[in-house]
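Single-structure report; data block below.
Here the complex is missing a single protein chain, while all its other protein chains stay put.
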Amino acid sequence: MNMTKIVRTTADLFYPFCLVFGLYVVLHGHLTPGGGFQGGAVMATGAALLLVSRRYEDITRSLRQNTMKLCEAVGLLMFITAGLAGLFAGGAFLYNGLAGAGGLFGEPVAFGANPGGLNTAGLIPLLNIAVGIEVLGGLTVILLYMLSGVKETEP
Amino acid sequence: MITRLLLAMPFLTVAVLLLLALGALLFKRNLIKMLMGLSLMESAVNLFLVAIGYRQDGVAPIFTNVPQTLMVLPTVQALTLTAIVIGVATSAMMLSFAMVIYKKYGTVDVRNIRKLNG
Partner (left out) sequence: MRTALFTAILLILLAGFLQVAVGLPFGKPARTDMDDYFLAHAQDQAAANNVVTSVVFDFRGFDTLGEATVLFTAVLGVGMMFRKLKPGEEYEHD
């Protein structure tokens, strides 16, 4: 159902901040608390904010179900592709060949406390991004489906 | 004795939560309340997993600017993460089932939806 203008404006205002914070949680998953699942859930919270403030027909114009389904499938395929790349590079599924090798996400890390660099951890940030995309798509699709099953009443 | 009880407090909480969840599953006839019981049971298991991996005076197992290297056990926290995501997935499934059952039968009381009408 359509909420008041105050709720709608606040939801619009907070939606980009939710996305940016979720992206931060996903990208820094190997340095700070967080990771793909948590960051994806935060991003889906932004979508939920939009969903509760508007009518279902209005929301599907900007938040398309097919796009979110595509996000979900692409995330899972990215995960499997990263695993298969490890199979071809190092001989094991999900082999972390990028860690400590230089190049993309390849800086080695010394043991013990350190300030942490973003360009570390090899395969882990890629898997974090893949899982983040998948969780964002999956939770948003679940919310859209559930909202499509609710009969809407206008006050 | 009282010190021992206080030290075991997380596990006591787990026991009480499990009891409450089982009570909700056994005594409630509303599907939504039964699902709340299942969610409560899942929370109890998560709390049990995190509490069983606690090491005295340990910090979170993240090395970014950490003050000490005595850390709590990381494996149980990873298992808890897995359990939370799977719990969300199953909760979504069960709530969808409840919604479809309400559409079909007009009620979520388990006594009225037990009969098979095709």
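Note that the chains are named A and B in the order they appear, and that numbering of residues resets to 1 at the start of each chain.
What we mean here is this: a residue touches a chain if its C-beta (ideal position, glycine included) is under 8 Å from a C-beta of that chain, and two chains touch if they have at least 3 such contacts.
Just so it is clear, the structure is predicted and the values come from calculations on it, not from any experiment.
Asks: Checking the contacts here: which visible chains does the omitted one touch?
Replies: A, B
Asks: Which chain B residues would touch the chain omitted from the figure, given the whole complex?
Replies: Output for chain B: 4-5, 7-12, 14-15, 18-19, 22-23, 26-27, 51-56, 61-64, 69, 71, 73-75, 77-78, 81-82, 85-86, 88-90, 92-93, 96-97, 99-100, 102-106.
Asks: Which parts of chain A face the unshown chain closely enough to count as touching?
Replies: 29-33, 35-36, 72-73, 75-76, 79-80, 83, 93-94, 96, 99-100, 106-112, 114, 116, 120-124, 127-128, 131, 134-135, 138, 141-142, 145-146, 148-149, 151
Just so it is clear, only the chains that are shown with their structure count from here on.
Asks: Measure off the straight-line distance from the CA centroid of chain A to the CA centroid of chain B, and report it in whole Å.
Replies: 24
Asks: Which stretch or stretches of chain B touch chain A in the complex?
Replies: Touch list, chain B to chain A: 60, 62-67, 69, 81, 84-85, 88, 92, 95-96, 99-100, 103.
Asks: Considering the complex alone, what residue numbers of chain A touch chain B?
Replies: 31-33, 35, 37, 41, 109, 112-116, 135, 139, 142, 145-146, 149-150
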